[in-house]
Each structure stands twice: as structure tokens, then as C-alpha cells.
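Here the complex is missing one protein chain, while the rest keep their positions.
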Amino acid sequence: MSASVFNHVKHLQFEARPDGPDAAFARRLQDALGGRWGALTVANQYLLQGWTCRLPGKYRDLLLDVGTEELAHVEMLTTMITRLLQDAPLTTSETEDNPAECAEIYSAHLVQAGAGPLLADSNGLPWSGSYVTASGSLLADFHLNVGAEAQSRLRLARLFHMTADTGVKQMLRYLLARDTMHQNVWLAAIEELRADGIEQMPVPEAFPDAAPEADYAHTYLRFSAGDDAPAGRWADGPAPDGHGDLSYRSSAPPQGEPPALPPADPRLYCS
Amino acid sequence: MSASVFNHVKHLQFEARPDGPDAAFARRLQDALGGRWGALTVANQYLLQGWTCRLPGKYRDLLLDVGTEELAHVEMLTTMITRLLQDAPLTTSETEDNPAECAEIYSAHLVQAGAGPLLADSNGLPWSGSYVTASGSLLADFHLNVGAEAQSRLRLARLFHMTADTGVKQMLRYLLARDTMHQNVWLAAIEELRADGIEQMPVPEAFPDAAPEADYAHTYLRFSAGDDAPAGRWADGPAPDGHGDLSYRSSAPPQGEPPALPPADPRLYCS
Amino acid sequence: MSASVFNHVKHLQFEARPDGPDAAFARRLQDALGGRWGALTVANQYLLQGWTCRLPGKYRDLLLDVGTEELAHVEMLTTMITRLLQDAPLTTSETEDNPAECAEIYSAHLVQAGAGPLLADSNGLPWSGSYVTASGSLLADFHLNVGAEAQSRLRLARLFHMTADTGVKQMLRYLLARDTMHQNVWLAAIEELRADGIEQMPVPEAFPDAAPEADYAHTYLRFSAGDDAPAGRWADGPAPDGHGDLSYRSSAPPQGEPPALPPADPRLYCS
Amino acid sequence: MSASVFNHVKHLQFEARPDGPDAAFARRLQDALGGRWGALTVANQYLLQGWTCRLPGKYRDLLLDVGTEELAHVEMLTTMITRLLQDAPLTTSETEDNPAECAEIYSAHLVQAGAGPLLADSNGLPWSGSYVTASGSLLADFHLNVGAEAQSRLRLARLFHMTADTGVKQMLRYLLARDTMHQNVWLAAIEELRADGIEQMPVPEAFPDAAPEADYAHTYLRFSAGDDAPAGRWADGPAPDGHGDLSYRSSAPPQGEPPALPPADPRLYCS
Amino acid sequence: MSASVFNHVKHLQFEARPDGPDAAFARRLQDALGGRWGALTVANQYLLQGWTCRLPGKYRDLLLDVGTEELAHVEMLTTMITRLLQDAPLTTSETEDNPAECAEIYSAHLVQAGAGPLLADSNGLPWSGSYVTASGSLLADFHLNVGAEAQSRLRLARLFHMTADTGVKQMLRYLLARDTMHQNVWLAAIEELRADGIEQMPVPEAFPDAAPEADYAHTYLRFSAGDDAPAGRWADGPAPDGHGDLSYRSSAPPQGEPPALPPADPRLYCS
Partner (left out) sequence: MSASVFNHVKHLQFEARPDGPDAAFARRLQDALGGRWGALTVANQYLLQGWTCRLPGKYRDLLLDVGTEELAHVEMLTTMITRLLQDAPLTTSETEDNPAECAEIYSAHLVQAGAGPLLADSNGLPWSGSYVTASGSLLADFHLNVGAEAQSRLRLARLFHMTADTGVKQMLRYLLARDTMHQNVWLAAIEELRADGIEQMPVPEAFPDAAPEADYAHTYLRFSAGDDAPAGRWADGPAPDGHGDLSYRSSAPPQGEPPALPPADPRLYCS
């Protein structure tokens, strides 16, 4: 097949075959597909960051490589969920030997999707475009991507311990390995951006913070009654942004007035 | 006033007084209040991370200090938006000298809120609890918090350039300074977690990746047609996670079979 | 036509004919149709409260009368919005004489709905089933209904001042009159419930509050630094619920311990 | 600690310690935290009403006192949910003795939140800023606040009967007592507003209803076929708004024409 | 009762009486009430299409007849759900003989709705106004309505197999029959539109497609690696739109350039 913009190959990136059906786990796996930090989020986030990337070359390639790979993870997860739903009990009476298994079933898997996945999380909350951030700032987005992969890995690792199915475990292990690589990738990309002189911390670096308020950029203010916060790295020593030293203040006296609001337009009937 | 669990002081943390009304900018400022990465998000996120933090002491104090401070930022933003909406034109005919100013008005500010803010972004999308992540893993959450502050700073810096009102600019500058500090704080907290031996990258560090699939944790796979990706730090050299060397593969041959799905239960009437 | 369950008559309950088109106002009117406290909300809320009302007779009749009427208000609003959108400019160049009028246009009215209404508010937020409460408690729901009508009337009165179109103003005046009646109706229904001995304040009255904690049911606790709160009716005198006297405490010392949380299951990888 | 805008004390307002874990009940308790009428809603609603209150003094103090207290309730509920999730079974096989307990588990509590709460209701629906109303009219909002507390108390009282855990019951009893006080507070505040001559029913009182349509403000119209509605207080006698007498009409003949809509702009391709 | 705009009769359109309570099935039935393709969707969709229909006469009558009928289906479903929830167990201990039945309970049915329905699907996702499409094009909307009825019938038929309750089955059978009729109705209406010369396929027929790009209106492009697609009717023979012959191309070479994006405004701090 000659090249079109996106090409799809029928083979899966990695096998997605459970030892047997498990409708209750199919529900839980929805978090890895359509949850806040699931595969749909990172696929869309990296592709959108790539399509809108203004720096041609390696950064754009990087984003489109990883984003396109995540589409293949979406496919693996939809395949796995469909297989886990095979022969799912339709009624309570069909699972008298294991009522709990029936009870955790996501009836929408059966009623809405005909024993297939939904683009939703394990609670049936539909995946939302608001989960995706492509801000135009590579450094801001790469930091967010590190966080996204960490959250994703955490969820996959927890799911790994919730099943004894070796086929499911093998797929989760593969997805965990790829997310480890993606964590590595975004951390390396942060290094690269700095090495290339494109952006430093804080994001955006270029904003002129040299006003009187700039002092507040390195001062820890206490708002909660514990006494342990000053023991942390965040209260003392050079700031991670390289622009000063951190300091600690045990209170944060207000600098603004108590606000007094004038009456509203009478046509709005405010009190 | 003696201490109760939360105490509120009527003074603002920092002044929130515009030079004059500007209903169009009031709308834009909603992104800083109720947008995906606005003050409501970080206030709720840090407080929830703090309340569920299982490590007593400095980390818990840190989260609750910063989270409580963000409540004061929410208050500053709601006050500023209310003041910017003072004397907002109710009809087009009231702004004949500047129709565009009227046109960008958020009529919901007037109709729903009586010339006050909404818990929503600049498009009227209500703030959502799904914006908040408190995963139970401090390292995963601190990385996400760095990303959140970077996204927040970026939006505040953009808004700074969209107004000439010195009162608004001063408040934005203060908020930017505090978010700079918060970026510093979360970066320092990541260092501290590592120094304390609590967690390393990748998150979670403890997951046993030593299966055959672990190889995939350090291999860059190409899915998009550019040639520039291998030039990046992510394709070569020691992995940021400290567990191996990164390598590059110019293609990613599928390892799974084309999936064949068996027929569904006939009572589901699938084709 | 003999009776079916719902019957629809083609005539409108009240005329919904503007003097002329006004696409910008059509947008604002969406708040009255599909906003949080618009006609869709009360129609669905009263019908659902009626359909699930366990007391046969007058209360059920009341809910179904008012709920069915609100369907007719939905129809009036959709008709008015469609007429206001007649001849709406499709492009900026078509409104060179009044660019602001064009600018406030809701392009979705044209692109999605073909110059018709959406089931959404003025920001394009779709109406949500979460706006509807039918709790099973008539007193709780009647109090909420009073609040709903007050919010609805407030919005209609504000919209009334945002247009000079006499046809629109006449319809809004009619809707305001009906919502006044509905406020009267729900206030009267609260009286009736009490007269019938069905429910008193607080809701639910029957819950046994006679534990040591019951003292807190009549004590005002101060959490914010102002000094004016004790001057109000809420801090002194007999409680509106008729079960005691209100008192004021100038502070609210915590009664719980600082929470210490045990470690989580290690398979969840919490810090 | 000297005063900052918000201060947080580590002690809880009231103890939040269950007798033992109960993951199924932890799920149900989410309704009290992040449900439509849960603690997050009232905390945000009262604070926003207070921050935008244009009347300085007692009403503003009142709103900020109660709103700030509700933040402490949010904290109690998040703490309780976290404790109820302690040692939650990760798999069905871990609860063979009580499969139902496992079955009602909210797997997102484990997978997404690491055995902690979400800002969502018991179905996993995220809390939404659309739940919060701050209209600028104190009377409209106080009536809504009465309704909110009634709905909240109702839910807490139902949850009270769904558990035998004495620690949970004690906390619920305390929350119920505080919500009783809050019902009292808002009812008293309605009295006070009237006594102060600020606002009367209907809301807004000031709107000029003296048009021909005003007759409809006191007329009950029948739309549903029952015969019992005229027996109610709403169909006869002086109107609660004090402006006339209520009357009943057994039918509601339409006053508008059947709407005829002109063709749309041909570029919209409407039929 | 003389005619008002909408009239409601207290009798149900068809009996909605289960043999006995079944709280687990009440949850599943929510999909038929407030799911994406449930009764609320079609009731609102047909009514909105009817109210905005610009062709007076038979098409408008048709839409309002079917839409009004669907309101009666909403009522039947809310009644059935309320009855299925009668005597629902409040705690696990009340269902020791059948823990699974308890486990599938929707606690929100009890806590939020007092043993009644919600305007939501079986996962607690609130019904959304975004489910409703009224585009202004009768042909586009009638095709969508065919699809809506097919999806609705499918869900009802699946639910039919999930219960042994004869009362529930009888109501589902009735609803299935009516949806069969509605499928017939919309298919007949498509024929009628064509016979009346109002609209043909594709929608909109009138758009001038005679540009060079028009060739793409009849060409099948291959993007996925299977070899079976050319065997289908879609790859050969006269096009269903009657405007040409279908052809097949085994690849889809890109016709656009790789996009190069210029730098953004520096005040946006994009990389």
C-alpha cells in the first residue's frame, strides 16, 4: 500500500488476548482507555501538540511519532475489552455461582455497545476533549506530558494487580514498558529544549517578572497550621529556576483591602 | 478570632482593583478563575492531595499551605471580575461608541450572575471536578503540579498582554510571581522526594518491569514519517530513568495478530 | 381529538412574535430556554416530581399542571428564537452598518441549527439532566421550586431590559407573570403541606436529631472575620424550625483530631 | 500564626473516623461530597455569593461564615472516604466471603485515586461549576439556599440509614445538625431581608408587572386532567406575594396563533 | 377539559406495572429513559424539529405527533422505574440471600431520588441537550431519526432479554412495536420528501459540487491494509446518489504539502 496520510495495518501492535472473559475487569480497563489519563487522552494530546507545533523538525516528529503510537494502544485496549466481554452474563441468574462478578458488570457495555467498549471511563463518564492540552509552549506541554505518563503508568500498574489473567497482564506489562519509554522521552525532550536554548523554567521564561511583585516568586508563604513545611527543600536554598534563593514566611498578612463593591445596575435587580 | 478549621479574613491577599470597568476582559479572565488550569483547579487539586496525603509532616503541610493560598487567589479573581463588570452595557445601543467591546461581552455574566463571575471558563464551560487529580502518588502528582503551574503561568502571561489596565496588570503580575514560586516549590519537592528515597522515576518506580517487555521501556519507535526524530536526546544515550540506554528503531513492526472477534451473544443482536 | 396521554395543540399559549429579527438577542434568550434555571429545567423538574409523587390527589395534580404548562413555555421560546434568527447575517460583511450585532451572533445557531434554537444556554452549554431534582420529598422540592422560579424571574426581568422589541417584551412580561404565579403556587403548597401535617421544617422533619450533636442545629459558628454577623436574625431569637433558640459563637474550635492516615495497600503505589 | 486570607488548621471540625473500612459505603458517601447537593456545592455557592455580595456588613459576613465552614465539611468527608477505603479489596477473589461488598466498589476509587475520594458523586459524575448559583439577588439566592440545605439534609439522613458504622453515623449526625442550623440561618435571613425592606416576594419585587399580563400572576391554569388541584391553597385565597387573590381556571385556551415560520436563508439549506 | 397547548391525561399510554420490584433492572432501564438514544432524546428531538419546521402541514404535524407521543413514553418509563425500586434494599445486609442484586443497585436512585428515576443513563451520566439534533434540514434529520429509532430498538430488545418480569417484558414489547412504527414513519417520510421534490441525497442536494474536487465524491480511498473492501457495493457500480459511478483506489497519496507553521505572536510565548 502506498503512503496516505494515516495508514492503518490490521495487525495489532502487541497481542491483546485474555485467557478468558471477565466482564468485571473489562469495566475497570475502561479507565485505561477513556479515563482522564487513558490512551485516548495521550493519543489526542500528542497529535494535537504535533500538528500545532511551530518548530519544524525533531520536536514535531517526536510528538507525531508518540501520538500515532498511542492510536495503536487505543486499538489494543478496545480489542481487549471486547474480548473480555465475550459471553458476559446478561442477567443475574446466569451468574449464580459468582454473583459478584455479575454485579460489577457495566450494563452499558451490553445494552449500549453490544458487548464492546465505550469511549468512557470505568464509571461511564464519556471521554472529554477538555482532557487534552496543547498550549503552544513545548516546555509547558512536555512537563504536562511527563505528568500524564506518570498518571497513566500508575493506573496501569494498579490494574495489573487486579487480575490474574496472564494475557491481560502481558498486555499491561507491554503498555507499562511503553509508558516508561514515553516518560523517558518527555524528560529527555525537556533537557533538549534547554540545551537548544528554546525555553527554561519557569514557563514562560521570557515574561518580565522584574517588578516589585517578583519577590513573591521565591517566598514560601504559610497558610496552614503545620510546622513541618520549613524542613523541606522548597523553603530554603537556591530556587530550581536558578533566579534566586527560596525563603520562608510563617505568615502571609493580607496586602489587599477588604473589597467593597458598588451597587449594580438597577436593571439587574441585585441586592 | 480563635482558630477554627478554615478561617477567612476579609482582606484580600493582594489588591484586585482595576482602573475601570472592562466587561470584555472580565470574560477573558474567567479562564484564570474557572478554566482547565485556573485557580479553582489548583486550589482543589492541592487541597485534595493534602487531605489524602498518607505521609504526615512536611509534604502534607506543603500541599495544604499552597492549596489554601490558592483559595485566596480564587477570591481575588472573583473580586476583580465583579469590578470589571461594573456598569457593563446591557444592550448594544449602550455602546455605540465601541460596539466591539459590547460584542465580546458574556451575556451570562449579566443575565445569570447579575454582573458577577461564574465558576466557568471564558466560553461558559463550567469548572469540572474531573480537572482535579489526586492520585495518591506524590511523585506523579508533583510532576503534574509542575505542569499545572506552567500552564497557569502561560495563560496569565498571555492575559497580561491583552489589557492596558494597570490595576489588572498588577494583580496578574502578582499571580504570576506566586505561580513562579509554586513551580519552584513542586520542582523542589520532586528533588526532596528523591532525596528522601520515597520515589524515583518512572512512576511508580517499584513496579517490576523485568519481563521481556521491559526492553520496550527504552526503545524509540517511529510511527510518523519525519527523519528528524533520531537527532533528539530521546533516541540515544542514557535514559533519564537511569535504568538503561535509549535506542531508536525506524519502524515498529506489529507484534500482534489481526484480531478476529467471535460472534456475540445472539440476544445482543450484533452483526 | 379525543384524549391521549399528552395532547398538543398547534396554537401557542401566548404570542411569540418579535417586531423584527435580532440574532444577538436570540442568543441571550437561550438562557431562558436551556439555561440552568430556564424553561427546560422547570418543565422537566415539575413533571418528574409529579410522575414520582406518591401522594395521589391535589399535590400530584398541581405538579403535573405546572409541569405541562412549562412545556408550552418551551415551545414559545423555541418559536421566538427561530423568528429572531430570521435573516441573520451569515458573514461579517453583511452587517457593516452594525458590526457589533453580528459579532454577538452565536454561529452555532446558524451552522448547527439552521437558524433555530439549541437545547443549550447562551454560552452553548447543553442543557443537562443534572439540573433536575426530584427528591421524593415534597417539602424539599417545593422549597427548591420557589428558588427556581425566583432565579427564573430574575433572568427574565434582566432580559426584559436588554431589548427594545415590543413583541419580545410582551412575551417576557407574560412569562414573568406566569412565573410570579408559580412562585405563589409553590409558597402556597408549602403552607398546605404544613397545614396537612405532612412535613415541617427542617427537611426531613422526622429525622431523630436528639443526639448530643443536636445542639449544633441552633448555633451560629463564626469562620470569617467580620463583626456584623451577630446583628442578624440568624444569631439570636427563636429558630425558624420552632425547635429552640439560636445562639452565636464567635469562634469554632475544632472538635476533631488532625487526621493521620495509615499507609495504603502497596499494590496501589501510594506514597 | 498571624492572619492570612484563608488559614487552615490541621484539626478537623468534627471527628471523621469510621469503626472500620467499608468501600461500598465510601462510594455512597461521594454523594455527600461531590453530588449535586453535596458539600462542594454549598461551600462554593455560599463563598461565591459572599464574595460578590454588594451589601457590606451582616449579609456578607453571614455568607462567608457559612461558606468557609462548608470547606471544613468537605475536608471531613474526604477524610472519612479515605479511611473507609482502607484495605479495600483489589479483586473479587479477596472478598469471597462477601462478594456483594466487593461488587459495589467504585473501582475508580482505587485505580484513579489510590484509595481516596474523587470530586464526583456516587456514579463518578464529576462535580460541576454549573451546580453553583450566585445570582446577585440575595432573596433569590437565600430561597435557593434553603432548598439546597433541605436537599442536603435529605441525602445525609438517607445515608445515615445505610450504614451501621457508629463513627460514620456520628459524623453524619453532626453534619445533619449543622445543615439544620443552615436551614434556620437562610430562613432567618429571608425574614431579615424583608424586615430591612431590601426585597420582597416575588423576586425581583421591583419589576413592573402592571401590564395586562399581570392578571396571569394570580391565576391557576389547568393543563393536566386531575380534579383535585382546586382543593389546594394555590387555587384560592390571598396570594402569598400579598398582591391579589388567587383564582382557578379549569382550562387554558391558547392565546397565541399557530406559528408559521418563513423560509430560512437558502444558504442554510433548510427544508 | 378544553384544549390548552399541551394537555396531560393521568392515564398511562400503556401499562407500566412490573410483577415485582427489581432495583438492579431499574438501573438498567435508565438507558431507555435518559441514555444517549433513550426516550428523552427522541421526545425532545422530534418536538424541536417540529417546532422549528418551516414547511407547514404534514411534515410539521408528523414531527409533533411522534414527539408528543414520546413524552408519554418518558412517563411510562419513569413510572416503571419507580415501581421497580419499591422496597429496594438500603443496605447490603438486607439482601443477604441475593447479594448480587443489591450490588448492582444504583445508590443514587435511593440517596438522590428517594427510590425514583434520574434523568440520566444507567451509569448516572445526566441526559444532555447535546444529544438532540434539529438541523433545519428535514432529509438530514429524518435519516438521523431512522438511526435513532434503530439504536433505540436495539437497546430495548437487549433489555428485553435481561429480565424475566412479564410486566416489564410487556411494556418493552409495546415500546419496541412503537419504535418499529417510528422507523417505518421516518423511512416513509424520506420517500415522501423525495416524491415531493423537496430534497434528495446527498444532503444538502443543492450544494454546487461541480468543482474539480467533485471527483472525490465517488471515489473509494483505501487507508487501512485489508484487501476485502473492493468486494463491497461501495467500491463499484452506480452511486446511491444517482450522480455517477463509484470507483476504488488502492491508495490515497497525499495531495497537500507537509504543513509549515510560522511563529506565533511572541506575546503568546509559543515555542
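Structure notes:
Order of writing sets the labels: A, B, C, D and E. Residues in every chain begin at 1.
Everything below uses one rule, namely that contacts are C-beta pairs under 8 Å (C-beta built on N, C-alpha and C of every residue); 3 or more make two chains touch, one makes a residue touch a chain.
Bear in mind the structure is a predicted one, so any value in this text is a computation, not a measurement.
If you put the hidden chain back, the residue from E:Phe25, E:Tyr106 or E:Tyr269 that touches it is E:Tyr269. Touching the omitted chain from chain B are residues 24, 27-28, 31, 35-36, 98-104, 121-125, 154-155, 158-159, 161-164, 221-226, 250-254, 259-264, 266, 268-271. Touching residues on chain E toward the chain that is not drawn are 3, 9-16, 36-37, 50, 57-62, 64-69, 72, 76, 79, 82-83, 86-88, 90, 110, 114-115, 125, 128, 130-131, 133, 135, 137, 139-140, 143-151, 153-154, 157, 160, 170, 173-174, 176-181, 183-185, 187-189, 191-192, 195, 201-204, 207, 209, 211, 213-229, 231-234, 237, 239-241, 246, 252, 254-259, 261-262, 264-265, 267-270. Interface residues of chain A facing the missing partner chain: 3-13, 34, 40, 44, 47-48, 51-52, 64, 67-69, 71-72, 75, 78-79, 82, 112-120, 126-130, 132, 134-137.
We adopt the following convention: only the chains that are shown with their structure count from here on.
Each of A-E and B-E has its own count of C-beta contacts, and the greater count is at A-E.
The distance from the centre of chain D to the centre of chain E, each centre being the mean of the chain's C-alpha atoms, comes to 31 Å. Residues of chain C in contact with at least two other chains: 3, 9-13, 36, 64, 68-69, 72, 79, 82, 114-115, 125, 128, 130, 133, 135, 137, 154, 157-158, 161, 221-226, 252, 254, 259, 261-262, 264, 267-270.
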